[in-house]
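Dumping the structure here so I can ask a few things about it.
One protein chain is absent from this view; the other protein chains keep their places.
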Amino acid sequence: MKVGFIGLGQMGTGIATNLIKAGHEVTVYNRTRAKAEALAAIGAKVGATVAEACKADAVFTMLADDQPVEAIVFDKGGVIESLPANAVHVSLSTISAALSKRLAHAHSEAGQGYVAAPVFGRPDAAAAAKLFVVAAGKREAIETVSPLLDAIGQKTFVVSDDAHAANIVKLSGNFLIASVIESLGEAMALVGKAGIDKHAYLEILTSTLFGAPVYKTYGNMIAGGTFTPAGFAAPLGLKDIRLALAAGEDLRVPLPLASLLRDRFLTLLANGGDELDWSAVGGLAAKDAGTN
Amino acid sequence: MKVGFIGLGQMGTGIATNLIKAGHEVTVYNRTRAKAEALAAIGAKVGATVAEACKADAVFTMLADDQPVEAIVFDKGGVIESLPANAVHVSLSTISAALSKRLAHAHSEAGQGYVAAPVFGRPDAAAAAKLFVVAAGKREAIETVSPLLDAIGQKTFVVSDDAHAANIVKLSGNFLIASVIESLGEAMALVGKAGIDKHAYLEILTSTLFGAPVYKTYGNMIAGGTFTPAGFAAPLGLKDIRLALAAGEDLRVPLPLASLLRDRFLTLLANGGDELDWSAVGGLAAKDAGTN
Amino acid sequence: MKVGFIGLGQMGTGIATNLIKAGHEVTVYNRTRAKAEALAAIGAKVGATVAEACKADAVFTMLADDQPVEAIVFDKGGVIESLPANAVHVSLSTISAALSKRLAHAHSEAGQGYVAAPVFGRPDAAAAAKLFVVAAGKREAIETVSPLLDAIGQKTFVVSDDAHAANIVKLSGNFLIASVIESLGEAMALVGKAGIDKHAYLEILTSTLFGAPVYKTYGNMIAGGTFTPAGFAAPLGLKDIRLALAAGEDLRVPLPLASLLRDRFLTLLANGGDELDWSAVGGLAAKDAGTN
Partner (left out) sequence: MKVGFIGLGQMGTGIATNLIKAGHEVTVYNRTRAKAEALAAIGAKVGATVAEACKADAVFTMLADDQPVEAIVFDKGGVIESLPANAVHVSLSTISAALSKRLAHAHSEAGQGYVAAPVFGRPDAAAAAKLFVVAAGKREAIETVSPLLDAIGQKTFVVSDDAHAANIVKLSGNFLIASVIESLGEAMALVGKAGIDKHAYLEILTSTLFGAPVYKTYGNMIAGGTFTPAGFAAPLGLKDIRLALAAGEDLRVPLPLASLLRDRFLTLLANGGDELDWSAVGGLAAKDAGTN
């Protein structure tokens, strides 16, 4: 298939690479052109504009936030204007449910397909084609792009005909991870102040009821108080919790634990946490307890 | 060894059985004598009083709450009065850190040993000798009883010389489970109101980042809204969160997520939840969202 | 002075009337023209378009939310296009700090003045020219319009050169009122379930420490459970708390009590509260307590 790919950050580069390796004809576009050219070596065509990347059966976008996605899609020369009829826009970014809904509508008006396909996994999983893909959208659009999704992840979950449902699943997943961080942060503040070794405590947790990797990864960071380098930076954590709360507000679903997390992220960022991993939220309980 | 065992509920019966099977000479005592006599068939001696169960190298107590433990230990004819010098009281119950500290002190004054050894695991794990035991206390006391702890669980974690540290670990563990329940409850309220199938959603979670059994077990109960029969009843959940908060207050550790959980349990119990499993707390977010 | 007035809801009608009474030459504009014509009887000129209302030394806007303000100001034929240089836009609406900042910038670019002047007071206070006006903006702009502000309120507080500061003060004020509602709701849930008469309780509060009218007004509504008719509807309460939280997020100020209020409003609206007064939030604690 002819594929466009817009957005070559850490995640996007790994994913685009896997699309190329799978034999697709990929035109990549990135605002900073150097990143695009790096992929030419393995066979990518470098697009000079968004429009060039859109001359394709499907175009992927993998960007940091609502704003760049909005610009790339709706601006003059953007995806809406440039994508052929019946071609599909696959949005991998973790964006708001509201924007995803708006994209679905705009693409439909333009006779184009739209699939929201946010992913779970860090850059190493992206590079190894081990992502979990949560996809939603009209059936035909999903069928069109499913070989592409298979090329970038270990499994695709199709959750709904409504594209934005995939974004809600993704946001809720990040909320669940942040909840693990907060709960571990409080538990460790308590046992730590009681004189128990935090790493030994974590060992008990992870060898009994809490074996999931998320407990090991974040538990170690919290036990050690090591929140750099940021695998996933705190401002992105705040963004995702804000988007989860916004989805909740649109649907009128109160989410008190998400509210608590939002306040934690704000406290972290107000006190110099911009460069820290989002797990640094798990250090705030100990700080409130006067032990950090 | 000569062992006494006081408290033959679902958990206690399984544990006492395993001590008998391991070849120890076990005298059991229960307020309702019938439960004690049931164990006579497999070799238990039935004690008529607490004092008789205390004629031993070690006596276990496995009771529901602080109050019965306090009574059995401090009342006339209780454990403090009856246990021989150098014999060890092993407290398996999920009690407050404050009471555990008081027990440590009283036994020490009486020349007796004391080990706090709360366990993780449900009745089936107790019956199968698959419990995880978290133990704390003076080294000699722990050494004395470690063969007994080996007989009842799959692994013993020794966390501190201070007995009550084991209780804090246990309480924090239950707090972590309740946090999972709350976070799943909120996430499912959100995705459910967005029209996503809750069981399909849970399948995504548990086959990706949240593989731990606690997510499967409680996630299924919340997705299905099936909170009976109670494996662990809501009032016990409230008790454990209250004790975690009390430990936090003694140590001056604020625990905002535990505070949220406490309010959730109170809401549940104020609205007819006494007989429900504690995972019913995970149904409250959907109720607040008007969807349940 | 020549004055334009856009937005003739309950508040706007009272305010525009007072400007007319004070002898100013007022051109009124309202989307639903009938409301504008009602003011012709007392001497208003009825504008057919926003642009006509803007042929003035100052134009007031009094609208429900960010969206209509944005449209009226930035749309073709809107305030930015139509207001003469050096004339002043006085924004009375309770809008977001972010939009107010954007308005300040746009008017400055267009050579126009801008004053944010949100008001405290209900429709009866607006009609009686008893509003409290919180104003912010460039000094000259404020000086220009201060006789107009004197005509509509009992007192004007100038808080900053930065216009949006006035909006933050207004939003924080509504947050404080909502906090009173929540605290009274919880206190009454407690004393009510303890068998104490809620009205007698309120009498104690208001005749001792809590004499402010806000306690009397909302306390009576909560004690009686009478939340209709809505003096200030619950969806507007949610809006204001959301805008306070958004201002906090922009400035990185966590506001946990505002977060709690946001969840309360969502719960209320998810359970049929759209038509209720925002004080109905004060009935939720009793509902959680199973007594309502």
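Per-chain numbering from 1; labels A, B and C assigned in written order.
Following the convention adopted for this analysis, contacts are C-beta pairs under 8 Å (C-beta built on N, C-alpha and C of every residue); 3 or more make two chains touch, one makes a residue touch a chain.
This one's a predicted model, so the numbers in the text were calculated from it and none came from an experiment.
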item: Among C:Ile72, C:Val90, C:Ile222 or C:Ala258, residue touching the chain not depicted; value: C:Ala258
item: Candidate in contact with the missing chain, chosen from C:Gln10, C:Ser146, C:Ser183 or C:Asn271; value: C:Ser183
item: Identified contact with the non-displayed chain, of C:Ser172, C:Thr226 or C:Asn271; value: C:Ser172
item: Hidden partner chain, touching residue among C:Tyr114, C:Tyr215 or C:Trp278; value: C:Tyr215
item: Those residues of chain C which, in the complete complex, touch the missing chain; value: 97, 120, 132, 134, 155, 157, 159-160, 162, 164-165, 168-169, 172-173, 175-177, 179-180, 182-184, 186-187, 189-191, 193-197, 200-201, 203-205, 207-215, 244, 247-248, 251-258, 260, 285, 288-290
item: Touch list for chain A against the chain that is not drawn; value: 256, 263, 266-267, 270-272, 288-291
item: Contact set of chain B toward the excluded chain (per top definition); value: 242, 248-249, 252-256, 259-260, 262-264, 266-267, 269-270
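We take it that only the chains that are shown with their structure count from here on.
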item: Chain whose mean Cα position lies farthest from chain C; value: B
item: Two chains sharing the most C-beta contacts; value: A-B
item: Distance from the mean Cα position of chain C to that of chain B, given in whole angstrom; value: 53
item: Touching two or more other chains - residue numbers and ranges from chain C; value: 256, 263, 266-267, 270
